[in-house]
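The structure that follows is given in the form of structure tokens.
The complex appears here without one of its protein chains, the remainder shown in place.
Moving on to subunit A:
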Amino acid sequence: MVSTAAGATSSGAGLEGEEGESIWGEDDASIAETTDVELLKRAWRNEKAAPEILLFEAGLVQRAREQIQLLEETVEDFVENGTDDLIVSLYQMDLDRSLFLLRSYLRVRLQKIEKYMFHISRTDLWNRLSEQEKKFSKRCVNAMEKHLEQSVLSRLPYGYQSILKQSISSEEDDMVPEPKLDTFVFCKSKGAVGAFQLDDVGDEIVDLVSDDLYVLRYKSIKGLVEGGRIDLV
């Protein structure tokens, strides 16, 4: 999490008398990286920052759910057998934080589904949804179709009644909102990705060094995000 620290050595005056030990939390961050909370946090950030819906982290969500449930039970036990309030409240906070992450992750996805339901249900983005999300998406599409049909489309003249097209003469589905993959995102590479080509033409190359922060077009780094080689921030 911490940017590569260069000039942290202020051991001159020794105000606190700390030994040269690194207090930047860097080493700890790399250990913590492997916990499910850390993974969930990354998934949440990426999902929030990416314009399109990403692959549902089924295994991770499952594990997070189990851990949350387990801790809920533990906390209940603690309350029953009168464990110290401090300990109970600390565990409760840990629980709340994990719950927040999980809920927010699921919610961001639902927002995307609501926004792009027609697009998602007509492309292979569909395969990125969980079973429950697919159900939700289908119900959403049905409700929206019905609503548009009843309120507007049925009263329009022939040729303008499609949900997907402006008029019968449109060649493409030009009334389907699509995520803007052209948008720019902030990203941080995890390891050195190396020279990276920003577009198909290949006349623009960025050298992605570890931990550098870049603003790039989502489209060009899409593959890196999906492959987990770069994190959105």
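Simple rule for what comes next: contacts are C-beta pairs under 8 Å (C-beta built on N, C-alpha and C of every residue); 3 or more make two chains touch, one makes a residue touch a chain; residues count from 1.
FYI, contacts and distances are computed from a predicted model.
This figure omits one chain of the complex; the name its UniProt record holds, of "EIF3 subunit 6 N terminal domain-containing protein", "DNA replication complex GINS protein PSF2", "Plant adhesion molecule 1" or "Ubiquitin-related modifier 1", is "DNA replication complex GINS protein PSF2".
Of the options A:D94, A:E145 or A:E226, the residue whose C-beta touches the omitted chain is A:D94.
Panel shows subunit A; residues 1-8, 10, 12-13, 15-16, 18, 22-25, 28-29, 32, 35-38, 41, 45, 48-49, 51, 64, 67-68, 71, 84, 86-87, 89-91, 93-95, 97-98, 100, 104, 108, 111-112, 115, 180, 182-186, 198-199, 201, 203-206, 212-217, 233 of it touch the chain omitted from the view.
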